[in-house]
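All protein chains of the complex are present and in place, except for one that has been dropped.
Each chain gets a letter, A, B and C, in the order it is written, and its residues are counted from 1.
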Amino acid sequence: MQLPDAIKEKPGRNYETIAWKWMRYSALLLIPLVWGHVLLQDILVGVHRIDLNYVALRWASLGWRIYDVLLLGFAFAHGVNGLRQVALDYIHNPRARRGVEWGLLIFWLLITGIGAAAIIGGVSALPE
Amino acid sequence: MAHLKTPLQGYLGYRGREGQTAFLLHRISGIGTALFLTIHILDTALVYFYPGLYEEAIGIYRTTLFGIAELFLVFLVIYHGINGLRIAGFDLFVPQRWNIPTARGSFRLTLILTLLLWLPAAAVMLYNLLHHNFGLFGG
Amino acid sequence: MRLTLKIFRYDPNTSAGPHYDRFQVEADPNDRVLDLLEAVRGDQDDTLSFRRSCAHGVCGSDAMRINGLNALACKVLVKDLNSDTIQIEPLLGLRVEKDLIVDMEPFFAHYRSILPYLINDEPLPEDGKERLQSEAERERFDDTTKCILCAACTTSCPSFWADGQTIGPAAIVNAHRFIFDSRDRGRLKRLKILAGQAGVWRCRTAFNCTEACPRDIHITRAIAEVKQEILKHS
Partner (left out) sequence: MDTLHTYDVLVIGGGGAGLMAALHAAPRARTAVISKLYPLRSHTGAAQGGIGAALGNVEEDRWEWHAYDTVKGSDYLGDQDAIDFMCKEAVQSVYDLEHFGLPFSRTPDGRIAQRPFGGHTNNETGKPVRRSCYAADRTGHMILQTLYQQCIKNEITFYDEFQVVDLLLVDGRAAGVVAVELASGELHTFRARAVIFATGGHGRMWEITSNAYSFTGDGPAVLLRRGLPVEDMEFFQFHPTGIYKLGILITEAVRGEGGILLNSKGERFMEKYAPKIKDLASRDVVSRAIYLETRAGNDINGQRYMLLDVRPETVNRYAALDGRTRPDGSPYVVSAEEILSKIPDIADFCRTYLGVDPVKQPIPIQPTAHYAMGGIPTSIRGEVLADETGRVVPGLYAAGECACVSVHGANRLGTNSLVDLIVFGKHAGLNAADFAASADLPPLPENPQAFAGHQLAALRGGSGKERAAQIGREMRALMFDEVGVFRTEQGLEKAVETLQDLRRRFTDIRVGDAGKAYNTALLNAWELGNLLDLALVTARAALARRESRGAHARDDYPARDDQNWLKHSLAWLDEAGQVHLKYKPVTITHYTPKERTY
């Protein structure tokens, strides 16, 4: 249905619209990433077999590193935006909201940074 | 959070059906996963920053208490994933199908699928737990 | 049969806080819950306050929580509740003014915010007659014209409970009615309003609205259609 419109103000790109799309498209990618990770670590390998050596072994392969970077990027960004949505549901004071949004942004950058550093840096040698 | 009274009254007292349950579970599982993921990123990062502490940290994961928590966590991750796909699928591909019968039915299907995926996973994890922490199954 | 009504009470004139009163009433299985409320007010306690008018589900006055679910008191029959005690409470998320009466102004403010009127400044047809609209074009928005603005949907929505600023399903339903009306020209402006922070993205498809709607409007579907329309134009 093609409709003429008198008022040409478009809804345009706004953050909420993009975030909504992001939550859904990232979801499609998260299934293999997150589930793959959980399947491998928690079920097939199991926490009892995970140690520094295991991690070092895994990260020896570039493929796994890329996988983990993707996982970190998508899952954490998805999760933090999810937390933002939840928080904004319950926090209404505009200043508090701005505080939460900035706080989460910094939190996201910080944690992602730490995670990325680890994946890129790899397992450090244990001090003797 | 001065405004939590009404939502709590609603979540606890309103007799919502499948949709409300799906929403609440999705929210709880999302928040839970996000919090766990944060911790998990941090502890994994120890391998780079303080490798000495890593073994200690992973030790916590091996405790019985965490073993049980992990069972729940995996359930939530599976549920959140399937339900997320359900939501994304309707929203992006068949928005006109968002009606009561399909919503109720798809949620029930979500729960069933979640259980179907979780039960074998839980069995394996339970096996690991019993095997390593209690020496069962010829440990 | 004899029933117990457990009714939420709140009187701003007294210092007593909200509480529940119990009333015993004689009821016919075919009685509407509204009939029972009338009986209580008429014969037992005339301080009980609630709104009502048409008594057959078309005016939207008497939405309230009945045994924990939003409904019109005039459209719920005793026999369908299957319980000896009926719990009646005001709508959630709006300030209680007295007993079952809540402040509707925030609800109507959300309704007004989506420009709920035909916008079309183009000249009228030369002959002074109607603007033409095909049967299919009319059918496109038929479902959402049924809304009686009873607020049962909005006040059952978890997002609205959490934040009264949320525009809520009823306002979106009424926006939908114009957005998909082929005669309207204000569509994009409404979409812009609804794309905002308090708009359609607040809907987490919890479905309480659709389950509660006494007019059986496919609310969640209407919201989904509006979401798609926003995506198309962003």
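What we mean here is this: contacts are C-beta pairs under 8 Å (C-beta built on N, C-alpha and C of every residue); 3 or more make two chains touch, one makes a residue touch a chain.
The structure presented is a predicted model; accordingly, all values stated were derived computationally and were not measured.
Undergrad: With touch as defined up top, name the shown chains that contact the chain not shown.
TA: Contacts of the unshown chain, counting the full complex: C.
Undergrad: One chain is left out of this view; which of C:Thr4, C:Ser49, C:Asn67 or C:Ser234 touches it in the full complex?
TA: Candidates C:Thr4, C:Ser49, C:Asn67 or C:Ser234; residue touching the omitted chain: C:Ser49.
Undergrad: If the hidden chain were put back, which of C:Val33, C:Leu149 or C:Ile223 would touch it?
TA: Residue touching the absent chain, from the options given: C:Leu149.
Undergrad: Over the whole complex, note the residues of chain C touching the chain we left out.
TA: 11-14, 30, 32, 41-43, 45-47, 49-61, 75, 77, 79, 97-99, 101, 104, 108, 112, 116-118, 120, 124, 128-135, 137-138, 141-142, 145-146, 148-149, 177-178, 181, 183-184
Note that only the chains that are shown with their structure count from here on.
Undergrad: Hey, which pair has more contacts between C-betas, A-C or B-C?
TA: Spelling it out, more C-beta pairs touch across B-C than across the other pair.
Undergrad: Just give me the whole-number Å value for how far the CA centre of chain A lies from that of chain B.
TA: Once rounded, the distance between the two centres reads 16 Å.
Undergrad: Between chain A and chain C, what distance separates the C-alpha centroids? Give it in angstrom.
TA: Taking the mean C-alpha position of each chain, the two centres sit 38 Å apart.
Undergrad: Residue numbers in chain C touching 2 or more other chains?
TA: Each of 162-163, 227 in chain C touches at least two other chains.
Undergrad: Going by the contact rule already set, what residues in chain A reach two or more other chains?
TA: Residues 89-90, 92 of chain A each touch two or more of the other chains.
Undergrad: Within the complex, which stretch of chain C touches chain B?
TA: Those in contact with chain B are residues 65, 67-70, 92-93, 156, 158, 161-163, 204-208, 210-211, 218, 220-221, 223-225, 227-228.
Undergrad: Note which residues of chain C are touching chain A in the complex, please.
TA: My answer: residues 119-122, 137, 140, 159, 162-163, 165, 182, 184-189, 191-192, 194-197, 199, 201-202, 227, 230-231, 233-234.
Undergrad: Under the definition above, what is the set of chain B residues touching chain A in their complex?
TA: It comes out as residues 1, 3-4, 7, 27, 30-31, 33-34, 37-38, 41-42, 44-49, 51-52, 54-55, 58, 61-62, 66-67, 70, 74, 77-78, 81, 84-85, 87-88, 91-92, 121, 124-125, 128, 132.
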